[in-house]
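See below for the structure under consideration.
The other protein chains are all here in position, but one chain of the complex has been omitted.
Lettered A and B in written order, each chain numbered from 1.
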Amino acid sequence: MKYGPLIFFGIFLTLAASWCGLVLMPQIQIGRQGAVRIEETGEFYPAARSGVAQQGFEIYRANGCIYCHSQQVRMEGFGADILRNWGQRRTVARDYLNDKPVMLGTMRTGPDLANIGVRQTSAEWHATHLYNPRIPSKGSIMPPFPFLFEKRKIGSHPSADALKLSGEFAPEPGYEIVPKPEGKALVQYLLSLKANTPLPEAK
Amino acid sequence: MIIIWIIFVSSVVVLPATALLALRWTARHGGFDDLQKTALSIFDEEEPVGRMTDRFPASTANEKKPRS
Partner (left out) sequence: MNASSPSILRALSPADTEDESQSRALLAEVDASCRWPVMLLFSFSLVWLLIGTVFALVASWKMHAPDFLGGISWLTFGRVRPAHLNAMVYGFASQAGVGVTLWLMCRLCRTPLICGWMAALAGVFWNLGVAIGIAGILAGHSTGMEWLEFPPYATPILFAAFALIAIWGIITFRYRREPHLYISQFYLLGALLWFPWLYSMTQVLLVMDPVRGVVQAAVNWWFAHNVLGLWLTPIGLAAIYYFIPKVIGRPVHSYYLSLLGFWSLALFYNWNGMHHLVGGPLPAWLITVSIVASVMMTIPVLTVGLNHHLTMWGNFHRLKDSPVLRFMVFGGMSYTVASLHGVLLALRSVSEVTHFTHSTIAHAHIGMYAFFAMVMFGSIYYIVPRLIQVEWPSARLIRLHFWAAALGILLYVVPLAFGGVMQGLAMNNPDVPFLDPVKHSVVTLTLPYLKTRSLSGILLGIGHLAFAVSFIWILIRWMNAGRRPKTSTADPSV
């Protein structure tokens, strides 16, 4: 019985110690970071995401994109992230200030997306890729997201954002595939993913 | 920033010191006197040392004998 309190104390102390070390100390060190003003452009970095892109962020989160895609560029010489053109510099803590939650990801079944908005600037490509990845990327194992799109009858003329599909992927004549608002939002989010603003701490 | 070092150093000193104190207290109060007896505490007259307490069920089993 007399050992009970001692064990309790030991159990508490060991957890409290790691909490101090792994949570409290980083919070003290970088938890109060704010946006920084870039000399050359006068803009603040990181800039707030547009409303539509923020909605896309939520779609990314809801559909579990993190389970196959990371959003962090490792430093030069550690892995081949920069050599693969996944970023011009490594990503640092400041890049993620506006993210809630921070979706760093831990798997690269698919490529890293920290700078996908720099690598792939075509909204049309992103929309087609999300509808069925195997259209622009043969052999891809990424899941299709047809539920972010809808099939509708073509009106007087095709919509501006109707997907240009052919062969087995095209809908029947008279119909077009158009991204739903969720689909458009996700595309805008992907286009917003850029982490190449030069920062002094990333040298 | 200096506070990080204060927390770090005090935990590097305080944590091991506390652990050593706890060890000393336990040793003083006889916590380590008979460890083997503690290892034997899971055995008793019903399930003594030396007897296996698990078997595959019998293949012809329809055993439902309650404990007496």
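Quick note on the criterion: a contact is a pair of C-beta atoms (placed from the backbone, for glycine too) under 8 Å apart; a residue touches a chain by one contact, two chains touch by 3 or more.
Just so it is clear, the structure is predicted and the values come from calculations on it, not from any experiment.
Against the chain not shown here, subunit B presents residues 19, 32, 35-59, 61-68. If you put the missing chain back, the residues of subunit A touching it would be 1, 3-4, 7-8, 10-12, 14-15, 17-19, 21-23, 25-27, 29-31, 33, 60-68, 70, 72, 74-75, 78-80, 83-84, 90-97, 99-111, 132-134, 137-147.
The rule we apply is simple: only the chains that are shown with their structure count from here on.
Between the CA-based centres of subunit A and subunit B the separation comes to 46 Å, rounded to the whole angstrom.
Listed in rising order, the residues of subunit B touching subunit A in the complex are 1, 3-4, 7-8, 11, 15, 18-19, 22, 25-26, 29, 31.
On the subunit A side of its complex with subunit B, the touching residues are 2-3, 6, 9-10, 13, 17, 20-21, 24-25, 28-29.
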